[in-house]
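Showing chain A:
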Amino acid sequence: MAFDSFSEFIAMGGHAPYVWSAWGVTALLLLASVWHARAEQRQLLKSLKRRVRRENSSRGNAQ
Partner candidate 1 sequence: MHSSLHSSSQQGPSEQGSSHRSDISQQISAVPLREYKGGLLIAVKATLVRDLTLLLRRRGEVLNPLVFFALVITLFPIAISPDPELLAVIAPGLLWVAALLAALLSLDSLFRSDYDDGSLEQLLLAPQPLAALSLAKVAVHWLLTGLPLALMAPILGIMLALPAGSYGVLALSLALGTASLSLIGAIGAALTVGLARGGVLLSLLVLPLYIPVLIFGAGAVQAAILGDGVGAHLAILGALLAASLMLAPWAIAASLRISING
Partner candidate 2 sequence: MWAFIHKLGSPKWFYGISAKLQPWFWVAAALLIVTGSLWGLAFAPADYQQGNSFRIIYVHVPAAFLAQSIFIAMAVSGLVFMVWKIKVADMAAAVMAPLGAAMTFVALFSGAVWGVPTWGTWWMWDARLTSMLILLFLYLGVIALRGAFTSRDSASRAASVLAMVGVINIPIIKYSVNWWYTLHQPASFTLTSRPAMPTEMWLPLVMMVLGFYSFFIALTLMRTRSEILRREANKRWVQDLVKDQVEEAR
């Protein structure tokens, strides 16, 4: 462990704004890209399923 206490860890020896902003932006972009990929996949599957249901129901009405 390079730090004696948690507050020292947060302070980063006076370099806190630099270290945490660089790490923060990285984490934010990584998480945002995962979230975006998940949302994209869900929405796509949802619209595909809706189309299948619509086709099923219209076929059901015709019969």
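Keep this in mind: a residue touches a chain if its C-beta (ideal position, glycine included) is under 8 Å from a C-beta of that chain, and two chains touch if they have at least 3 such contacts; residues count from 1.
If you want to know what made the cut, all candidates are chains of the complex that A comes from, given by their letters.
Just so you know, these numbers come straight off a predicted model, no measurement behind them.
Chemist: Check 1 or 2 against chain A and report the one that touches it in the complex.
Modeler: 2
Chemist: Please name which positions on chain A make contact with candidate 2 in the complex.
Modeler: Going through chain A, the ones touching candidate 2 are 1-3, 9, 12-15, 18-19, 21-23, 25-26, 29-30, 33-34, 37-38, 40-41, 44-45, 48-49, 51-53, 56.
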